[in-house]
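First the structure, which I've put down as C-alpha cells, then a few questions once you've had a look.
The complex appears here without one of its protein chains, the remainder shown in place.
Should a chain be cited, it is by its letter among A and B, assigned in written order, with residues numbered from 1 in that chain.
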Amino acid sequence: MQFQIEHGPAFAWLRVQLGAGERITAEAGAMVRQSPTLEMDTRLNAPRSTGVFGKIWGFMVAMARKMFGGETPFLNDFHGATGGEVVLAPSLSGSVVHRRLGGGSTMFVQTGSYLASSGNVDMRIRWGGLRSFFGGEGLVLLECFGDGDLFMNSYGGVTEVPIDGAFVVDTGHIVAFEGSLDFKVRSIGGLKSFLFSGEGLVCEFQGRGTVFIQSRNMDSLVSWLSPMLGS
Amino acid sequence: MRYDVLDAPDFGLLRITLERAGERIVAESGAMVAMDAKIKTETSMRGGVLAAAKRKVLGGESLFQNTFIAEADQQRLFLAPAPEGDLRALQLAAGQQFFLQSGAYVAHVGEELKLDTQWGGVRSFFGGLGFFMLKLTGPGTVFYASYGAVHPVAVSGNYICDTGHIVGFGSELTYTIQKFGGYKGLFFSGEGLVCNFSGQGQLLLQTRNPASLVGFLNPYRRVQSRS
Partner (left out) sequence: MHYEIQYRPAHALAFAHLQPGESVRAEASAMVSMTPNVAVETQANTGGGLLKSLKRSMLGGESFFTNRFTAVGSPGHVSFAPDLCGDLLVHELTGTQLLIQGSSYVSAPDSVQIDTKFQGFKGFFSGESLFFLSATGYGPVLMNAFGAVETLDLNGELIVDTGHLVAFTSGIEYTVTKAGKGWIQSFLSGEGLVLRMRGQGRVYIQSRNPAEYGRAIGAELPPRRS
C-alpha cells in the first residue's frame, strides 16, 4: 500500500494505492473518488474478533460515539482483487496526519479525528474523564492499537508538541496523544474561571510523549456563529 | 515576550512565549488552545460591569476576558480564534487609532491599549449581524483574526466593499454605509450593506464573509419541533 497526503494543511486528503488483496478501512462518508476496480464493504465499528454479543456491544458503543463525537458508527473497507486507488477526505477543513503503530504502542484519538487505518490496527472506545455536571466537553477517545498505519484528521492545522513534564490542552483542541502520557481532565482555573472563562475543560498531560493539537474547534465555531443566526 | 504565528494564512495559530515569570497577556475568552502548566488564568469582566453588559446586548462579544500570567520562565501559550483563516499582529503607536471588527479581536499586549465600544459609529456597519466596531487606541499590540485571508487595501480616493468583509481600518479614513445598489438579496446576508471608504489610509478586508457561512449552514440546522 502506498499513500500521499495532498492539499494540506487547509484541505488535506489521503490518496491510497492498494495492491491486489490489500485493504484500507475508513470512516463512513470519507470517499472522494475511487478506481472502479475497488469494492466497498460496510461494517460496524467493533473490534474484528468479536462474536454476536461483542457486535451488539460494539453497536451500542458506536451509537454512544455518535452522540458524543458526531461520528457515524459505520466503517467502510476498500479492497479489490487487482487493487486500485481510493481518495479519502474528512468532513471539516484541516489536515491529515499519518502515524505508524506497532510494537505495543497506542494512540488515543479524539473520536471525530479518526479518518482511516490499515493493517492490523484496531480500536476501542475510552472515556477520558467524567463529563462535568455543568455540561462541557468531557473526553471521548478511541484507543488505537496493533500494527499498521493510522490516519487522523484535524479541524484546522495540526501542531505536534513533544512533552517532557506537564502540558495543558483545551479538550476541544486535542487530536490525539500517545498512550505513554498520563492525563487528567479538569477546569482551567478556579470556579469563576470554570463558569465564565469560556474555556470549557482542559486536559493536563504528564510524562513523556507527543500530543497532536488542532488549531480550531467546533465549540468556538458555534459560539462565534450563534449571535448571527436568525431563529 | 516572544510570539509567532503558525500555519498562517490557512489556520493562524498564535504561539506566545512568556519569557519571565509575571509576564502577562489578555485574550478573548475561548481562545486558549494549549499552554505550559505554569501559567495562571484569571477571568475578569472587561471594562466594568455596565460596559460589558451593554456589549453583551449588542452581541458578538463575550463579557469576559482571560489574563494569562506566567508563574515561571519560558511558558508557552497557544491562542486561536474561532473562524478559519489568518491571524496577525497590529502594532499601534501612542495615540494611533484603529477600528477593528469585534469578532476579529483575539488578544492584546500593553496595559495602556484602550478598547472602546462606546462611540458614534458602533452599530451601523453590520446590520443585525451581531458584530460591531471596536475603537482601539495605542500604544500596544493587538492580535486579530480574519475569516479567510487578510487582504490589505491602501485606499487612495474611494473604495467600496461589502461590510461583512471588513476586518478593520485606520481612523484616517472616512466612510459612508449604503445598501448595495438597491438590491435586496434573497440570501441571508445581513441586508447586503456596502461601505464606501474615502481618503488615504489602510483598509483590511477578509476574503470570506461570516454572513455567507451562516446562510450556507442555515438549511443544515435541525428544525425545532413544535410541542
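Throughout what follows, contacts are C-beta pairs under 8 Å (C-beta built on N, C-alpha and C of every residue); 3 or more make two chains touch, one makes a residue touch a chain.
In this text, all values refer to a predicted model and were calculated from it rather than measured experimentally.
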Mind giving the shown chains that are in contact with the missing chain?
A, B
Given B:9, B:110, B:139 or B:199, the one touching the chain that is not displayed
B:9
For subunit A, which positions touch the chain that isn't shown here?
6-7, 10-13, 27-36, 40, 42, 70, 72, 74, 76, 89, 91-93, 218, 221-222, 225-226, 229-231
Determine and list the subunit B residues touching the chain excluded from the picture.
9-10, 84-86, 148-149, 151, 153, 157-162, 165, 180-183, 185-187, 189, 192, 196, 205, 207-209, 212-213, 215-224
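Quick note on the criterion: only the chains that are shown with their structure count from here on.
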Using mean CA coordinates as chain centres, what's the subunit A-subunit B distance in Å?
30
Would you tell me which residues of subunit B are touching subunit A in their complex?
6-7, 10-13, 28-37, 39-43, 59-60, 62-64, 66, 78, 80-84, 103, 129-131, 188, 210-211, 213-214, 217-218, 221
Per the touch rule above, subunit A residues touching subunit B in the complex are 9-10, 93-94, 156-157, 159, 161, 165-170, 173, 188-189, 192-193, 196-199, 202, 204, 211, 213, 215-217, 219-221, 223-225, 227-230
